[in-house]
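Got a structure for you, written out below as C-alpha cells; questions coming shortly.
As you look at this complex, bear in mind that one protein chain is not there, while each of the others sits in place.
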Amino acid sequence: MEISLLSTIFDVLLGLSLLGLAWSALATTDLFKAVLLFIAFGLLMALVWVRLNAPDVALAEAAIGAGITGALMLSALARLNSPHTGRAIASHTTDPEKDPSIQWWPFISLVLVFIGLAYSVFTFSPAFMGLQPDVYSQLVNSGVENPVTAVLLNFRGYDTLLEMLVLFVALLGVWSLGENPAVKTPFISPVLDTLSRLLTPVFILVAAYILWVGAHAPGGAFQAGSILGAAGILLLLSGWQLRKDTSSLFFRVLLLAGPLAFVALAAITLLIQGQLLEYPPAQAGLLILILETFATLSIGVTLAALFLGGFPWSKNRALK
Amino acid sequence: MQMFYFAVAMFLLLTLIAGMWRIMRGPSTADRILAAQLFSTTSVAIILLLAQASDNSALQDIALVFALLAAVTAIAFVQRAWPAEEADNDNH
Partner (left out) sequence: MTIIDYLSIILIIIGAFFFLAGTLGLLRFPDIYTRLHALTKADNLGLGITIIGLMLQLESIMAVGKLLLIWLLVLLSGASVAHLIAKGAVQRKIRPWK
C-alpha cells in the first residue's frame, strides 16, 4: 500500500467519525451526552486541521476545543440543572406526530448548498494558489517569517483590531446579563490544589513559548491567549479566589490592553505614515511582537472572565 | 518508515473510534468523561506520529498543548458538573 492511499483512508476515517459524532451530538436528548460528544468533536477537529496542513488553527482548536469549550459548557450545564433532579432537562416538547423528524425545506436547501460548494471545490484548478504567492513575496517586508502571523498582524492587521474589539464586546455582552453568580465552592482536594500549583507555571511558560515561536513557526497571539485563558479557568476551578481581583483596576487594564494597543498603533501609524497600520519594515518585527504580547494578555484575561460568567463584584460587596 | 507511522496512527484512530462507543453508552456521566480522557491521550500519540511522518516538528507543539489541557475538562466536570446523585440513565 503506498502512502497516499494510507493517508486517504486515514482522512476518510477521520471525516466519517466527525460526521458520526456530530450526528449523535445533535440527535441525543441527554444534554450531558451531547456536551461530551461535542468536546470529542472538538478534539477530532484539531486532528483534521493537522491533516489539512493548518497547524496554527490546530493549535487554537486544541487550546479552545480541548479545554475552554469543555469547561464552559460543563459549567453552564451545571447551572442549568435543577438541584433536585440532578439531570439535564431536555426541552424537546413538540408533539412527535405533528412534527416530522426531518424538516424537508432546511434539508433540501442544505443539500443544494453542499452540492454548490462541492462543485466549486472540485472545479478548482490544481495550480490555483490563491493569494499565497503574493503573501510569500511580501513576507520579507513583514517582519516575521510565519505567513499566518504576517497576514494576521501585518497585512490584515485591521481585521485583527476588529477581532480584539469583538472579543471585548462579547465579554460586555456576558457582563450585561448580571452579576457574577456565587458558586458554592465544593471541597478542594489537596491533589487538585497541588495540580493547579504545578500546572499553572507550565501553562504560562508554554503560552510565552507559543507567543515567541509564532514569529517563525505555527503559533501566535490567539493561541497563546487561549492557553492563558485555560490557565485562568484551571485556577478558578481549583478554588483560587480570583473573584475579588476581577473588580480591580489592574484587571480592567489587562482586559483593555490588547484592543488599546492596536488602536494606539493604528492612530500612530495613521498620523506618521498616513496609512492605517502600515508598519515601517525595519521595525515591523518589534511592533508585531509588542502587539502580540498585549493581545495575548487581553485574550487570556477575557476568556477567563467569560468563564466567570457575570459582572465583577463591586469592592464593597461582602463575599458570600 | 513514513508508512509505518501512518499505519500506527490509523490503528490508534481506530481504537479512538472504538472508544466513542463508551461515550454513547457509558451508563453514568463519569464514564463519558473517561472516554473524553481517552480521546485526549490517544490524540497526543496520533499527532506525535503524524509529526514524525511528515517531518514537521511544529506539530509537536500541538501535542504539547493537548497534553497541557488534558486535565481541564475533567476537572470542570468533577468540580462543577457532576450531579450529586447519579440517576440511572440507561436510556440513550
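Lettered A and B in written order, each chain numbered from 1.
Here is the rule we go by: a residue touches a chain if its C-beta (ideal position, glycine included) is under 8 Å from a C-beta of that chain, and two chains touch if they have at least 3 such contacts.
From a predicted model like this one, the values you see are computed outputs, not experimental measurements.
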Among shown chains, those touching the left-out chain: A, B
Absent-chain contact - pick from A:Val121, A:Leu198 or A:Leu271: A:Leu198
Contact set of subunit B toward the excluded chain (per top definition): 1, 4-5, 8, 11-12, 15-16, 18-19, 21-22, 28, 30-31, 33-35, 37-38, 41-42, 44-45, 48-49, 52, 57, 60-61, 63-64, 67-68, 70-71, 74-75, 78, 82, 84-86
Touch list for subunit A against the chain that is not drawn: 189, 191-192, 194-195, 198-199, 202
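The criterion applied here is as follows: only the chains that are shown with their structure count from here on.
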Rounded Å distance between subunit A and subunit B, as computed from the means of their C-alpha atoms: 19
Residues on subunit A engaged by subunit B in the complex (per definition of touch): 1-3, 6-7, 9-10, 13-14, 17, 20-21, 24, 28, 30, 32-33, 36-37, 39-40, 43-44, 46-47, 50-51, 55, 58-59, 62-63, 66-68, 70-71, 74-75, 77-78, 81, 85-87, 183, 186, 192, 195, 199, 202-203, 206, 210, 213, 217-219, 223, 227, 230, 233-234, 237-238
Touch list for subunit B against partner subunit A, complex: 2-3, 6-7, 9-10, 13-14, 16-17, 20, 23-24, 29, 32-33, 35-36, 39-40, 43, 46-47, 50, 56, 58-59, 61-62, 64-66, 68-73, 75-77, 79-81, 83-87, 89, 92
